[in-house]
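With one protein chain held back, the other chains of the complex are shown just where they sit.
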Amino acid sequence: MADVVEMIQLSPTMEEGIIVEWLKKEGDAVETGEILAEVETDKATMEMESFFDGTVLKILATAGEAAPIGSAIAIIGEEGEDITDLLAELEGGQGTSAGTGDDSTADEDDAGAKAADADSGDQGAADRPDEGPGDAESKASEAKGRSTRDDGRILSSPLARKIAEEHGLRLEDIEGSGPGGRIIQRDVEAAAREGRRPAATVAAPAAVVDAVAPGEDVPLSNMRKTIARRLGEAWQAPAFMLTREIDMGAAVAFRRQLNDAAAATERGVRISVNDLIVKAAALALLDVPEMNAAYQGDSLRMFSSADIGMAVSVDAGLVTPVVRGAHGKSLGTIARESRALIGKAKDRKLRPDDIEGATFSISNLGMFGIDHFTAVLNPPAAGILAVGQTRRVPVVAEDGTIGAGDRMAVTLTCDHRAVDGVVGARWLQAFAAYLEHPTLLVL
Amino acid sequence: MATRKKKTDARPSDALDQETLLWMYRDMTRQRRMEEGFARSYGMGKIHGFCHLYIGQEAVSTGSTAAIRPDDLVVSAYRIHGQALSRGIAMQAIADELYGRASGCVGGVGGSMHLFDVEKGFLGGWGLVGQQVPMGVGVAFAQKYLDNDRVTLVYMGDGAMQQGAIHEALNYASVWDIPCVFILENNNYGMGTAIERVSAIRPFHQWAAGYNMDHGEFDGMDALATYDAVHTAAERARSTHRPTFLEARCARFRGHSMSDPGKYRSREKLEEEKAQDPIPKLARVLLDRKLATQDELDAIDREAKDEIKEVLKNAEKAEWPAEDTLYRNVYADPS
Partner (left out) sequence: MPELLFREALNQAMTEEMERDEKVFLIGEEVAEYDGAYKVSEGMLARFGEKRVIDTPIAELGFVNIGIGAAMGGLRPIVEVMTFNFAILALDAMVNTAAKARYMSGGQLTVPMVLRGAGGAGGALAAQHSQALESQYTHFPGLKVMMPATPADAKGMLKTAIRDPDPVVFIESEVLYRMKGEVPEGEHLIPMGKGEIKRSGKDVTVIAWSRQMWNLLHMVDDLCEETGLDIELVDPRTLRPLDEELLFDSVRRTHRVVIVEEGHRMNGFGAEISDRIQQHCFDQLDAPVTRVTNLDVPMPYSPPLEEKVLPNRQRIVEALRAVAYLD
């Protein structure tokens, strides 16, 4: 039975070897210990010796070729031996070569190691000797609730104490959610908001549904958890909504004109209504910069760039990829970028910098036949625009006649800590003007 | 005064019986076949990290082990697979250790460089070049202090000879009459550096003269010559507590470690060295003295080949160390 010569590991760090030269060629006799080939590793050029006696029947990796460790590079056997089956086996995937048994063992070992990982994870960190006695102690007493210990001391993080002092809050009045009931940043911030809002509107903490109705508990995906946390936080901001209708007639015609031209010349890219909305929103933010802001506790951040987040629905939930600097980008660029971002969102390929730091967001449910809705803020941005579908409706013209018109309802949700009603209204005015005079969008 | 031992006509090895000589042949053959198996396993990624093969130097391990008593002690560096086997550590325990398994001779925490078996008088297994030499003097010091007649062999390579601590060790051993035998295995290269590039005086054993110590050199490619030299030195230590410094002229047929391309040595030089292979050399003695037939020697070789094959198969299946072994032996009391 012929033996398969595999690329071996010739240095501790090598992952593949390049055959510099075969010192034996097909048909040559070879003995165990004789040098078969020179192999370049990550460290040096090494001599690779034969582990087998016989004749080189086949060379599979030619000189100059890189071969990963474990891959078949030659076959040694008895002169004249039939190796067609062996070759076929190797062709069918390296998996069936002599190395297979080893590979599967390694996999099992891996699995074993992972299982062990999971086990140790369950034991919790308290019994990890490297964590030191201090950590073990704090973890041992881990329990949520009142932050007071027997000695009357209130457990709180330094940051939490600082924020509480700034807001004039008493730690005694705050429930701690950290280990051992430690009051932490989020507890104080929640208490600060509570102090300013009517109690009825405080977002309820995630409620555990007692088994009143039968159903299946689906574990939250990480994305769902993040959405729950962020929107839960956002819901606690004092927000107000402004709604208005926009005449989309000109915009619809303008878009058709652009797309017809693109189709006729096979140049450019198809523009969607949403692209027009993104561009109009960005330009309106330039006109009304007060709207392009975020509340930061003790200051307002006034953004210099209009980075527009677009809510995109994906299997696991909702993401908001960002078109950066949309005010300065052409409709074509915006169209191309949004399409790429939406594609990445669906493929779950978005990177953190694709979804971070929107200065204003848009949520568009028009394509689902929604006429009108309101959106929850996407922090830290002070505004989010909810966009409904463009509807054909009867309208009364200036001369009193009734005709057909295209109308779209939008609702702007504003963080009242950052902006006031008039700012929102002025922004909507500017936004509507761009869509009602869409040639402004290409100026 | 230091004197170089003059050879007399009667050699201690003349008294070796057939059983011992056959053991020596088998021991060298097993070392060779074992390490060839390790080289292969390393190539297949079963053995990790550093791996320094002893192939070519087997006669030093076998000859010196045969020359001392089972209750004597051995301290060595990190090219030790052969010495561990000669001292009686099971081939399976060595292989399992190199495979990182719980059944290895130190439970998988040591690997190729750190083999130990104190019960068999094998005190390792040390990775910092030269560190084991003064430490070995300390081990021998303890035997004298405890008033027993055990002798300590302290092995080192030529690469260690430039460490300052070697000089300190030789001085202590001589001035305090420490019952040890220093065995320098001079294979001509400290890693990739030829000794003449880094040592002002050679042969090295002359250094011992500066410390008023008996010294000499022998053919480390010859198990019987090794036996003669080490036996004489060990008996001197046992009866007089005087140390001896011996230099074995030998050759390793492989690189310093598995990732050493060995470009510093010409192929011709290597072939010359391989012609001195200690295993056929001892075979000729056995055949000449009619203590074994070629068939019997071939059978020994076959057995060794089968043994390592079986050993590696078992090592592959051996258990990995459990995670809780991590914290064992950091201190005497694990709390």
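Every chain is named by a letter (A and B) in the order it is written, and numbering of its residues begins at 1.
The rule we apply is simple: a residue touches a chain if its C-beta (ideal position, glycine included) is under 8 Å from a C-beta of that chain, and two chains touch if they have at least 3 such contacts.
These numbers were taken from a predicted model, which means no experiment stands behind them.
Under the touch definition stated at the start, the shown chains contacted by the missing one in the entire complex are A, B.
Of the listed positions A:Thr226, A:Asn259 or A:Ser305, the one in contact with the omitted chain in the full complex is A:Thr226. Set against the missing chain, the residues A:Lys25, A:Arg153, A:Arg267 or A:Arg351 yield one that touches it, A:Arg351. Across B:Gln162, B:Asn188, B:Gln206 or B:Asn314, the single residue that touches the chain missing here is B:Gln162. Touch with the chain omitted from the figure is made, among B:His48, B:Lys281 or B:Lys305, by B:His48.
One chain of the complex is left out; on chain A, the residues touching it are 12-13, 42-44, 109, 113, 117, 121, 125, 128-130, 132, 135, 138, 157-162, 177-179, 184-186, 222-223, 225-226, 229, 351-352, 356.
By the touch rule set out above, chain B reaches the unshown chain at residues 48-50, 97, 100-101, 108-111, 113-114, 126-130, 159-164, 190-193, 197-199, 264, 320-321, 323, 325-327, 330.
Basically, only the chains that are shown with their structure count from here on.
Here the CA centre of chain A is 58 Å from the CA centre of chain B. On the side of chain A, the complex with chain B involves touching residues 6, 8-12, 14, 32-33, 41, 43-47, 51, 69-70, 99, 102, 105, 109, 112, 116, 120, 129. Note for the complex: chain B touches chain A at residues 36, 40, 42-46, 48-50, 258-263, 316, 320, 323, 327.
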